[in-house]
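One protein chain omitted, others in place.
For reference, chains read A and B in written order, and residue numbers begin at 1 within each chain.
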């Protein structure tokens, strides 16, 4: 069966100006229980790669530079 | 610089000497994953970093380590010019619960004047219950800053020493800050009714409702029999929250004199108050309670009905 890619709006936003992943930080990526945050190869900063968020917030709470904002997923908003 | 046997810790130590504060900051975060006891030294080192962000990061991770190993560094950090650093240090200190930290804490208390620092140290001293904390805490009861007075009350409350009662009573009655008065009122429960009963009755008239609630609560805990009438008066307080606590306390005191007043409350419009009243009538379990409990069996509120059924079984058992 063929597979299509479909868009979805993800709830977690990373402020790339604040993110210090380029200095070696991976805190948000480490703590996420669902493993949905990854380094964006293009920018070297953290981003939400999979739309599978529990809006539990360790990523936001533990980020040293306050770069992460967790929004409520659109379906529940 | 010192070298470490553990390769991971050594790598972190190297990063901590980087010129780039960003890299030093990330290195501090990595310390958390090290199981090596020596990691503590590096945290202490980072607490003295020239860069505020690095110090903040170090302060944030201090509670991941055994604080006893760094009591001195934490106390020093209480005087940091950055608020985040000071705050984290105070929290970590409060978690110490290690008697070995008592001496340095007391010494630091002696040398500190900043209200934030002093209240942080008091908070750390509280769970240690050190006799040596008594006299500085008593002194702090007259500090100009309410945060200090509040923590001093807690230190004395946890010490549970009879000789501190007059000072606590005084604070409960006269402090200008309602939260300090409330805390002091709550602390009086380690006394006997003879020692603090009269004061607690007076506090039922405090200007702030949370103090009045706390007074009723403390009277109930102490089972202060002489307070029945004042509590009955308090069931007419303007705020239902106070009335509820007064009713609870009357249930604990168990006096049949209060039955008519409780009966009144059991018909109040506020269901939380009806609930408390039926609970109190059930606790008293005197046959005079029965008519009120009978009515409550058909109360529109199921919580009131549940309590009424429980009260009825108590009445039946007593009959």
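Methods note: a contact is a pair of C-beta atoms (placed from the backbone, for glycine too) under 8 Å apart; a residue touches a chain by one contact, two chains touch by 3 or more.
Here, contacts and distances are computed from a predicted model.
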Omitted chain (choose from "Fumarate reductase/succinate dehydrogenase flavoprotein subunit", "Phosphonate ABC transporter permease", "NADH oxidase" or "Acetolactate synthase small subunit") - UniProt protein name: "Fumarate reductase/succinate dehydrogenase flavoprotein subunit"
Missing chain: touched chains present in the view: A, B
Absent chain, residues of chain A that touch it: 1-3, 30-35, 49-50, 52-58, 61-62, 70-73, 75-77
For chain B, the residues touching the chain missing from this view: 32-35, 63-66, 95, 97, 126-127, 129, 153-154, 157-158, 160, 183-184, 186-187, 189-190, 209-210, 239, 241, 244, 270-272, 298-303, 305-307, 309-310, 313
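To be clear about the criterion, only the chains that are shown with their structure count from here on.
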Centre distance in Å when chain A and chain B are each reduced to the mean of their C-alpha atoms: 37
Chain B partner contacts - residues on chain A that touch it in the complex: 20, 23-25, 27, 64
Chain B residues touching chain A - in the complex, by the definition given at the top: 15, 20, 22-23, 25-26, 29, 53, 57, 60
